[in-house]
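Excluded from the complex is one protein chain; the other protein chains are retained at their positions.
And now, subunit A:
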Amino acid sequence: MIGGLFIYNHKGEVLISRVYRDDIGSQAADSAVFSSSGPFLGERLGGSVRNAVDAFRVNVIHARQQVRSPVTNIARTSFFHVKRSNIWLAAVTKQNVNAAMVFEFLYKMCDVMAAYFGKISEENIKNNFVLIYELLDEILDFGYPQNSETGALKTFITQQGIKSQHQTKEEQSQITSQVTGQIGWRREGIKYRRNELFLDVLESVNLLMSPQGQVLSAHVSGRVVMKSYLSGMPECKFGMNDKIVIEKQGKGTADETSKSGKQSIAIDDCTFHQCVRLSKFDSERSISFIPPDGEFELMRYRTTKDIILPFRVIPLVREVGRTKLEVKVVIKSNFKPSLLAQKIEVRIPTPLNTSGVQVICMKGKAKYKASENAIVWKIKRMAGMKESQISAEIELLPTNDKKKWARPPISMNFEVPFAPSGLKVRYLKVFEPKLNYSDHDVIKWVRYIGRSGIYETRC
């Protein structure tokens, strides 16, 4: 039960304020003294709500210390916030809500806004504030999240101005019956000349490695994103190399188990889009669904076992006296030589008293970025089973500060054309009983992208 939702710019001025419940505000801000509110607040806000608005600004946005926790409690009121570039979205409540639900909603809200007007920026929000209020009215009712499916929303919240004159009564009632019906995410009567289907497996791999090359923690969080252009009401079935499914099937044929045993993966947990029939997943562990039209996220999952680490970072840091530091970093790519990794970036932190840096690298470009206190080494492309090296000499200024440099970890960014978790799509079948196209007529595209999450090596 979200009590209210505020969107702030980086200065803490309120751009959007929508209050769903009266309980927020009154006591929220007794704890602090507040100055005048932002210019976009207008008269819509009563004094009490203004208190809540100001409490968040004072205690989070303008806080002396950077606020790291996404949940802040001020005077028995909880503020849940997410930040998109310079924009803060904050959901406020006085009740004991499910925090995960609130964040899920906030992320969904970001997605919806991005789907309507692209990048979330102050400019865009100011230009679309009527639309945002319209959306908020639709996706949140008395603080309870409602249908936040972009596709469905787009059928009745449009940016093309008033269309009602052209819209017939039937169309309107059709929208109503669809939105309130069993399959709220897809309308009937969709027709495509070419039935096409795109499937993206997007994974981000996270790693923390010790200087000696020991894996301290590693996990992959992945998403299966689908873009469907299918006619009618197709029934889809998605299959992957999930260990449980493979083993279940493998019971019949023992040899298959041994053959595919290596290729199956253990999924730690997964969540599905609302279109997936969970009952069927529970009983048969098969993923079947009627997809929404257009792009959507079919599932999210996490794996922690048998992760393929695409790169290995070997750091070598030597302190030469008090005023010099020698750094040598080797990266090794650890995948099939036929594959190419892209957008590789290695970030080597430098001490705070760095006064000069000389870098030599065999491949790519490296630069000392003083504003970030790091050496950034960029490589456009790199094939599998290769290695590359950078060495740097860092000059230090002697300081009277006795504190030792904390040696933050070396981090890395990259993109590889395979799934580091080892996930494979086994099939995606489409059945449309009413219209006459079969599974074979559908054009299917599958793509794997592995990206780095927090990929760090201590040095």
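Here is the rule we go by: a residue touches a chain if its C-beta (ideal position, glycine included) is under 8 Å from a C-beta of that chain, and two chains touch if they have at least 3 such contacts; residues count from 1.
In this section, contacts and distances are computed from a predicted model.
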Among "Proteasome subunit beta", "AP-2 complex subunit alpha", "Large ribosomal subunit protein uL23m" or "Serine/threonine-protein phosphatase 2A 55 kDa regulatory subunit B", the UniProt name of the subunit that does not appear here: "AP-2 complex subunit alpha"
Touch criterion as defined above, residue of A:E326, A:E372 or A:D441 at the omitted chain: A:E372
Selected residue (touches chain absent from view) among A:N353, A:S391 or A:N413: A:N353
Residues of subunit A (touch criterion as defined above) contacting the omitted chain: 10, 66, 86, 352-356, 370-373, 395, 397-401
